[in-house]
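Removed: one protein chain of the complex. Kept in place: all other protein chains.
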Amino acid sequence: MNEPTPVLTLEGVHTYIGQYHILHGVELTVPRGQVTMLLGRNGAGKTTTLRTIMGLWPARTGRITFAGQPIGGAGTALSTPEIARRGIAYVPENMGIFGDLSVKENLLLAARSARRVDDIDTARLEWIFSLFPALRKFWLYPAGKLSGGQKQMLSVARAIVEPRELLLIDEPSKGLAPAIVQNLIGALRELKQTQTTVLLVEQNFAMAKALGDTVAVMDDGRVVHRGSMAELVEDAALQQRLLGLSLAAHG
Amino acid sequence: MNTVTSPLPAAEVALAKVRLDWIPLLLVAALMAVALPLVGSVPTWLTLTVAGLAMGMIIFVIASGLTLVFGLMDVLNFGHGVFIALGAFVATTVLAGMADWTGSASLAANLIAIFAAMGVAMAVTGAIGYAFERVLVRPVYGQHLKQILITMGGMIIGEEMIKVIWGPEQTPLPLPEALRGALLWGDAAVEKYRVLAVAIGSAVLLAMLYLLNRTKIGLLIRAGVQDLEMVESLGYRVRRLFVGVFVAGSALAGLGGVMWGLYQQMVTPQMGAQINVLLFIVIIIGGLGSSFGCLVGALLVGLMANYTGFLAPKVALFSNIGLMVAILLWRPNGLYPVAAR
Amino acid sequence: MLHRLLSHDLPRSRWLALALVLIVLALLVVPFALPGSKSLNVAAKILIFVVLVASYDLLLGYTGIVSFAHTMFFGIGAYGVAIASTRMGEGWAALGTGVALALVLSLLLSLAIGLFSLRVRAIFYAMVTLAVASAFQTLASQLSEFTGGEDGLTFRLPELLSPSFEPFEEEVLGVLIDGRLITYYGLLVLAVALVLLMLRIVNSPFGRVLQAIRENDFRAEAIGYRTVVYRTLGNVLAALFATLAGAMLAIWLRYNGPDTSLSFEIMLDVLLIVVIGGMGTVYGAVVGSVLFVLAQNYLQDLMRLAAGGVEGVPVLSQLISPDRWLLWLGVLFVVCVYRFPNGIVGWLRERADRSPLRPETSA
Amino acid sequence: MLQTEGLTVRFGGHVAVDGVSCTFAPGTLTAIVGPNGAGKTTYFNLISGQIRATAGRVRLNGQDLTGLGAAERTRAGLGRAFQLTQLFPRLTVLENVRLAVQARAGEGLNLWQIWSDRRELLGRAREIVAAVALADKQDVPAAALPHGDQRKLEVAILMALEPQVFMFDEPTAGMSVDDVPVVLNLIRALKADKTKTILLVEHKMDVVRELADRIIVLHNGQLVADGEPETVIASPVVQRAYLGQDVEAEA
Partner (left out) sequence: QSDKEIRIAHVYSKTGPLEAYGKQTQTGLMMGLEYATGGTMQVAGRKIVVIEKDDQGKPDVGKSRLAAAYADDKVDLAVGPTSSGVALAMLPVAEEYKKILLVEPAVADSITGEKWNKYIFRTGRNSSQDAISNAVALDKEGTVIATLAQDYAFGRDGVAAFKQALKKAKLVHEEYLPTNTTDFTAGAQRLIDALKDKPGRKVIFIIWAGAGNPFKIADLDLKRHGIEIATGGNILPAMAAYKNFPGMEGATYYYFGIPKNPVNEWLVANHYKRFKSPPDFFTAGGMSAAIAIVEALKKTQGDTNTNKLIKTMEGMRFQTPKGEMTFRPEDHQAMQAMYHFRIKVDPAFPWGVPELVREIKPEEMQVPIRNKR
């Protein structure tokens, strides 16, 4: 296999939240231009891993390297804004919507280079509207009043309103209607065409199957399996062991 | 107050756009109109009204920093008062040093002295505000209660420091020659200093409205208050902006302090604490955080004080509270509610 | 037995338990161990503050309501005793009537404020109470016919509680037993009883609901608790206890005036003590009050000693001068709020059990 | 018997729920589906009293609930689990549930007893915590739970209320695959009881298919379909507007 160069690597990352030891030496590589799925049960540490990459929790030991340069870990902790400015966009688990601001303002903030909405690339905005029509409809609405799924759309839209090298997305499909999940899958595929790398946490195995190139499975703060998605899809026993998943239920 | 239209027609639904709400302004006008027959004499009414509006402007400047910091950063700065006193004390020093300018009968020289005092006061209070934010406020963002306590602690410390530097006694801050006295329109009198206050107040208002509504800064800070981590994840160094806002708020307090001190013509270390409650009433009426609301609230308070003071001085004691209760009964979140937190 | 008295809400830290025992012992023996007017005064002030602060903790720590009108109720209690004793003349009847009327007034007022404004945003409520409290203070000094205005009221109490009452000829353990001492022990018993009662309330099913509302009122409403009812009731209870604390103050001082019981400064002291002691713990009120009242009364003396050492040093002597004791009290506040984010009680408990009780984690 | 008659709410110019009349019988599980923003959550809010209706009524067993607040409706027998988790963040898992048990027992205004002396309430709470497989975390503050566990706790609180009408709003969203069955089993057990009215909003069609006795479809706030699961899912409106084109193949 011709291994693409990794965009992001985590080596021996240990993260503590307060006095709790949450990540116990996470090892992870995210190849450029691919979708890497991060799977695992509730509480395995997926969200913590993404937050550690973003610098929202400090990695106490280990190394996090992005595009060849260290961004986190012992000794080289960049601040979150600096990490984001290197080209990483993040869709958090709780969506991180600015409820007091309108949909428009939420997107405007996400488009860092734009001073006003007119500065945002119109074609890209249209593309987002085609993926998530609700956003056009509720353009001037306070985002806090959106429905759960609409908030999720807005959160994803914010991450893709400008091109970024790496997307970290935490469970984007939760609360989305099937049709919108389809749109999302389509959108991520399109982004892959433009050499955008994606690290995706997902419980929806159908979506993982549809998108994933490589996969990492976490358990108890460690990455316990790394491989290609295809391999995991083939191997029902592996699924059962890693995810407690029986294919029967998911046909 | 977001009036910029979408670049893409939001064709399907016409959703609530926020437009300037004129009703509270009408309320100000109505108050003035009701007062006229009650007061009876037109020149007296004019004197009271103009003085009230000007007083409103002064209060607005003093309160604007408070409302800015609260509205944008959701920080309840009980220490605001100490910046007011500090600004005023700095002005006493500056003006004492410029005795030739203030003593001159030329308006220009007087104004230069005052503006210099304001400039220095804003610089000093801004700098102290920076330290205040760094040391006291930063660790307690998002925790109202601790903010109240910490900023109160800061207030006590600041007040005592003022006593260490300038002494505990009241210090005179005389108004320069050319700004004393009144302009006469027939039988109505308008103090000259109040005209200056209106000018400065308007300038502050315009600057604030521009900065908050025409730039991304206002948005960023509001977003940062709701979810700091998310704004940082979008790549903004929003903490720096926070400091900036706090510095601006403190500098505005300093400016207000100079204006207040010159108005009172004397300053005391407690002067800030003394008007704290009044300021809080003003920003509650305005809607806790809206700069325009703060202006309207201040004007109402200024007018109300003069009308009730003239018509029924006993009532004046409780006029501010009465006004506040009435307004909250009508609009429970103030005149210009900033989206509910 | 002790468990039940403490409503199963034990100190949960050896150091805290030790501190509490020491405090109670100290308060018991102060009149004999440290005879003197000042130490007795300080001890009595501690008792009064413990009750007042605990009642505020009921509001702030357990119900999550920030109110600046708490001293208003404190003042009502104090004025109740003062006005009744002035108007009806000294006597138990006056005392009883004063306390009863004060309780009724507090009840009505807190009910009105609660129903009127507990529906508004928390921060609005805080601001509104700030304004109401200052209006009440103005009112108290305006009604000078009744309240003695700014000058306040000095009054007499029943014989048993007056300093001139000296039941024994002989000194007991080297101390002359007089009405002051009797009053002190009366207040001590009352304070202990009231604190235990509050401890019981916060550990009742009702108290638990208050905490739930503080955490998430939307959810509390959705599981069937009418938050307005609970909040109002919490508000009223806190007001009543504060009223009793006010009555204790008046009984101790035999004087009351607007500065003494209504000032914003007291409100701030109370707020600080709650936070320094540890919100939502009741015990915090005890530990915090002791530390704070001691600091308030002895800091100046301490600084006088320190200032002696730096006399002549220009700026330093200014800063350490006992006249600037407030400066250092201010610094102390700030440091305490930092050093003990969960209050002293919270800190002691955390040290005691490193169990996963980490408040303030973001959801 | 839960009934809504012409239930309508408008926010400014936007009609979120538009004249929905529907009857839910005891012993049936009705799934409510529809695109994001269709008004499902809002419909729940109108029923359980979080939002006041602009028009229309809500009745439970003939009793008119329209004028009542959320707390009163809960006590009348409506129970609700929220789409966006609503917990008492700093209280422990057990206490979260115990408070609901206590509410159910009407013990809230008991000022004199000590809470922990009410052993039967505590015991009941423990049972429920165990039923959602959170027993080993019962002393953890709710805020420190991973997302999936928080979802389970949300369900546990609803269970503790023992209402007559259970309203689940996407109970399994964001739950890991091996935890989903825990919640589904609880719902199955409720169904087996045959006396409870169950309303379920869910985007996972396999779950809906398996559990629902009946499906109603909301679209733009209106009730557009109502009937047997298979017929409704097969109907063109659902296929087009909700599920998207080739979703069958994926799911």
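Odds and ends about this structure:
For clarity, chains are labelled A, B, C and D in written order, and residue numbers in each chain start from 1.
One rule holds for everything that comes next: contacts are C-beta pairs under 8 Å (C-beta built on N, C-alpha and C of every residue); 3 or more make two chains touch, one makes a residue touch a chain.
What you see is a predicted model; the values in this text were computed from it and never measured.
Partner chains of the missing chain, restricted to those shown and counted over the full complex, are B, C.
Here one chain is not drawn; of B:L31, B:A178, B:V195 or B:L317, the residue touching it is B:L317. Within the set B:F60, B:W101, B:F242 or B:Y307, the residue that contacts the chain not displayed is B:Y307.
Looking at C:G98, C:P205 or C:G257, the residue that reaches the missing chain in the full complex is C:G257.
Contact with the chain not shown here comes from a single listed residue; of B:P174, B:G244 or B:G322, that residue is B:P174. Not every partner is drawn; the one left out touches chain C at residues 36-38, 41, 138, 141-142, 144, 149-152, 154, 163-164, 253-255, 257, 259-260, 300, 322-326.
Interface residues of chain B facing the missing partner chain: 44, 47-48, 51-52, 55, 163, 167-172, 174, 180-182, 184, 189, 191, 193, 263-266, 268, 270-271, 274-275, 278, 302, 305-310, 313-314, 316-317.
Following the convention adopted for this analysis, only the chains that are shown with their structure count from here on.
Centre-to-centre spacing of chain A and chain D amounts to 29 Å, using the average Cα coordinate of each chain.
We define each chain's centre as the mean of its Cα atoms; on that basis chain C and chain D are separated by 44 Å. Contact with two or more other chains is made by residues 13, 15-16, 341 of chain B.
Looking at chain A, residues 20, 138 sit in touch with two or more other chains. Interface of chain A with chain D (complex): residues 20, 40-44, 47, 93, 134, 138, 145-150, 152-153, 171, 174-183, 203, 205-206, 210, 243-245, 249-251.
Against chain C, the residues of chain D that register as touching in their complex are 48, 50, 69-72, 74-75, 80, 82, 86-91, 95, 98-100, 102-104, 107-118, 139-144, 157, 161.
For chain B in complex with chain C, the residues that touch the partner chain are 76, 136, 139-140, 144-146, 148-150, 152-157, 159-161, 163-164, 277, 280-281, 283-284, 288, 317-318, 320-321, 324-325, 328, 332-334, 340-341.
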